[in-house]
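Left out: one protein chain. Kept in place: all the others.
Letters A, B, C and D mark the chains as written, and numbering starts fresh at 1 in each.
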Amino acid sequence: MQADIQKTEQEKHTAETISMKNVSKVYDNGHTAVQNVDLTIKEGDFVSFVGPSGCGKSTIFKMVAGLTTITEGHIHLFNKEIDSSDRDSRDLAYVFQDATLLPWLNIEKNVRMPLTFQSIKKEEQNKMVQETLELVGLKGYERAMPRELSGGMKMRVSIARALVSKPKLLLMDEPFGALDEITRQNLQEELLRIWNSQKMTVLFITHNVFESVYLSNRVAVMTASPGKVDDVIDIPLSYPRNSDVRTAPEFSNLVAEISEKLKN
Amino acid sequence: MQADIQKTEQEKHTAETISMKNVSKVYDNGHTAVQNVDLTIKEGDFVSFVGPSGCGKSTIFKMVAGLTTITEGHIHLFNKEIDSSDRDSRDLAYVFQDATLLPWLNIEKNVRMPLTFQSIKKEEQNKMVQETLELVGLKGYERAMPRELSGGMKMRVSIARALVSKPKLLLMDEPFGALDEITRQNLQEELLRIWNSQKMTVLFITHNVFESVYLSNRVAVMTASPGKVDDVIDIPLSYPRNSDVRTAPEFSNLVAEISEKLKN
Amino acid sequence: ACGSGEENSGAEADSSELEEAKLVTNWFAQPEHGGNYAALVEGMYEEEGLEMEIEPGGPEISATQIVASGDADFGYTSGEDLVIARDEGIPLVAIGAIFQESPYVLISHEGQVDSFEDLEGKTVFTATAVGYWEYIKEEYELEEVEERAYTGSLAEFVDNENAVTQGYMTSEPYSLDEQGVDIDYLKVSDSGFESYGNVIFTTEDMIENNPEKVQAFMNATVAGWEYYRDNPDETNTYLQEQNPDLTEEKMEYSKEAMDEIVYGGDAEENGFGYMEADNWQTLQDNMNQLDLTSSEEDIEEAFNMEFLEEAHNE
Amino acid sequence: MNSNVETTSIRTSGQPKAKSMSKGKSKLISVLPPLAAFIIFVGGWELLVRLLQIPHYLLPTPTAIVTAAVENAANLTTAVSVTILEAVIGFTLSVIGGVAAAILMASSKWVEKSLYPYAVILQTIPVVAIAPIIVIWFGSGMNSIVIITFLIGFFPMLSNTLIGLNATDKDMLNLMKLYKASKMKVMWRVRVPYALPYITAGLKISCTLAVIGAIVGEYIAGIGGGSGGIGYAITVSAARMETAYLFACGIAASLLGIVFFLLINMFSKWVLGSWHESELNNKD
Partner (left out) sequence: MNSNVETTSIRTSGQPKAKSMSKGKSKLISVLPPLAAFIIFVGGWELLVRLLQIPHYLLPTPTAIVTAAVENAANLTTAVSVTILEAVIGFTLSVIGGVAAAILMASSKWVEKSLYPYAVILQTIPVVAIAPIIVIWFGSGMNSIVIITFLIGFFPMLSNTLIGLNATDKDMLNLMKLYKASKMKVMWRVRVPYALPYITAGLKISCTLAVIGAIVGEYIAGIGGGSGGIGYAITVSAARMETAYLFACGIAASLLGIVFFLLINMFSKWVLGSWHESELNNKD
């Protein structure tokens, strides 16, 4: 890892990227997915969400991204209240739980798509796409169609598509769930590198407590029925983190603490 | 766990459930997904497949299930050669990598579906569906439609649908990937219980080496480009396995061994 | 030749032994079919031992084909179509002509057309490929005529001062008059084109195998038309039931307009339905000349006066 | 790094209320646009005809049309009911026939390849050309009209259904294969439901075509009179130059088409509403 990743306290901004106030979500079928969530996320945070299946993690992400209505409460994003009809105030990318690729575009075009909505020169686009595809280990699959990929490869295309546009806010819904350990660790390293160098804010859903501790500076632990944020745990491990961190006793303690919370 | 799970050597059948001889798969686009795989799986085995993303795990499963053609070599299933047009010789269930639910049926009907193809009485069906839904923790969601579920819940419906019909051979393609640790452990226990009590054969894809060691009596380690089975490792831990097993040094050694193989 | 004689020869028959018969006309029920309906309403067909069904035609219903196929026994057609049918090898035989001359008129806006020569330069709506129009074009050396398909709608005609449309003398002039459009018309029969209208026909087969039926039909038909001439009221009421769009005035107009061509001309002397071999011959010659047909056959084959004469002798 | 994630509080202060419009109001809003469009359309028509002094026999005013419809109410009612009967029967046949043929063709590529060209022929052979045969085979009147209606509505049903049946998700078919489901079961349990969006799309087209079909049928094979439908009424009023009544008939036909269409729409909502994107109300 490069030297510029070494962050200092001054470099950290303190602007709020996201602030949720008393947020609830009741779906049209009457199901309360999320209840009374208060949460503030500062610029440059890397917050992981862990919690049982169906506890409302994806729902919170969708509300933050303006993809579903907020039944009660308010969410401010970049200091502006979210309104799902509003299209201008966001600079975010989202890795959905499913890969959600456009089936009629090949891999290269799928990844390039977000760039085509910005005024970026073609050659620049090519470069960015190539770099990102390499990053997720899909070089050589540019011309393949989505249906010709394995499950994990599709997910990696989706990750590449989110990373390619260098967003200020990145929402990732279980991005590495379908990946093997090696690929996963590579992508974790890359993600941390990008996060650090681009000073973006990352919200990350995972079922892997190790992963959440390894990556984040905060872990939000959720409980189900109805979905609530039970606790937000600080991870006081310094960046850059390397494989040594994983074996540190502090690390194990944090993992144990979070796992314990999840059990109740 | 009950006493009857305690298996003896005599109880084990030695019939071959699956035998693959020199199996290769080249997709229509010319991509060689699997090359020259030889593998024999005996009745009652629990074999996990681990390997990098895109190495051909799903492809092998699809060939075994007769869902895709075998380009070269032969696969025998229950001592009969597979022919993808043949429909009678199999008694297997398959959890696909994606949930693949029928969007127009509610959860209960989705799970019931495999039973409706067998001559099982309605009340019996109801009982089986209820039990299985409870097992995967989806009691109360009988009337929900697939689109109203979270990612992990959909996957659990898919698991329930595979388990409900009590197949002789169960193929599971990353069934627990989208689940949190607690739910995952519960389902692991349940799966082992069902496997033991029903004496079925299970093929299991996972990216979690702990999981593969915990569940299986054999782990097939695959390598990519082209996809091959690199090694098949015996897991000489006795069943029933409980959480103690996870902390046994033997367990850690096996995990380390497999992880090491995967790194190369 | 087979089984003639012993069967009911025109006398009253037991209603239980009525023989089914079917006539297909060329349009929805209207006074132009009055005599046949009169025979039906007044029980004349029944008296002749026929259980008669009259099926109205329509814009695209081809009575020639229906009768040729044996689905109906008798039909209405025009003289031209009969000649064409025979030329095509369809063995139809005319057994009476309701209209002694062509009922078609060429309608123009008032003061625009006085003679057939005046048609030059007009826009003319006629049914596609009709014989009389081919004849008029040739006979009056019309070269600058814009020909358009007549589709049953008069709106385009009314909209265009320069237009001429075909029509039935018993019908369109009345409609236009009702709408306050001032018109003139030329009778096609004045052009020199000789043709019968509403020709009643059957098949050669029928005449050969069941002449009694043809005779019975003709007896009642002639009686019906003679009756209808002076007593149209009951029949008209029936027509109106069949075709609610008919009004009293409209029927009166039609009746009046057609009396001349049904009961006038040759029919005045020779009775209803009369047909002259010379007229048929001229028609066939004209059609041949116009390349509409290329028929060499003896015109006597095309029509049969026996049944009509016998009916008049009754 | 600071503790820049604030804490969460768990306030179970009653159920949150949904921010949705009252039902009555949203109903009104859904009726308003078409109503406005209607008023603009009809008003504009009346005005245009009056201002440009278009002669009534060319384009009658809406008022004249309504008057003509009222005056001929009895005739119009019979005509409409005759046409409804013909259209409904013809439509039903084309739906049954189209779906059945599509299912047959979808069961085997061979059958599809062998029969599909004849379906296209059925569709493209001009009805006028075969009208005499139809009339001879089926008699003039109802039977032939129904056949003609059937012919016109058949192909859209067939074509759309077939595409839908062939579009079934591969994974679903794989699933059924695993259940050893018979071809028939796969068809009914998966392929037909999966094709439903296409089938209802076909229904929408066919139901409006059925009205046209019935009218064309009446034109070609109708017997008119008391049992004549809208096609007959149109023929008669065209010949009589009663343009206002002609338009009334045309509009009656259109309304019939719209009613058919709305019924199919309701059916589509009912059958797809709970799962298919095109009919989902719930946008969450």
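Methods note: a residue touches a chain if its C-beta (ideal position, glycine included) is under 8 Å from a C-beta of that chain, and two chains touch if they have at least 3 such contacts.
It should be emphasised that the depicted structure is a prediction, and the values quoted were computed from it without experimental measurement.
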| item | value |
| --- | --- |
| Sole residue of D:V70, D:I96, D:I133 or D:L263 that reaches the chain not shown, by the stated touch rule | D:I133 |
| Touch with the omitted chain, as defined above, among B:E72, B:E134 or B:E250 | B:E72 |
| Chain C residues touching the omitted chain (full complex) | 62, 64-65, 68-69, 81, 84-85, 88-90, 127-130, 146-149, 151, 153, 155-156, 159, 292 |
| Where the unshown chain meets chain A, residue by residue | 62, 65-67, 87-88, 90, 92-94, 96, 98, 100, 102-104, 113-114, 117, 145-147 |
| Those residues of chain D which, in the complete complex, touch the missing chain | 30, 33-34, 36-38, 41, 58-59, 110-111, 113-118, 120-121, 123-130, 132-133, 136, 155-156, 159-160, 163-164, 166-170, 197-198, 200-201, 204-205, 208-209, 211-212, 215-216, 219, 230-231, 234-235, 238, 246-247, 249-251, 253-254, 256-258, 261, 276-278, 283 |
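Heads up, the rule we're going with is that only the chains that are shown with their structure count from here on.
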| item | value |
| --- | --- |
| Centrality ranking, top chain (CA atoms only) | D |
| Gap in Å, rounded to a whole number, between the CA centres of chain C and chain B | 84 |
| Distance between chain centroids, defined by C-alpha means - chain A, chain C (Å) | 86 |
| Chain C: positions in contact with at least two other chains | none |
| Chain B, residues touching no fewer than two other chains | 98 |
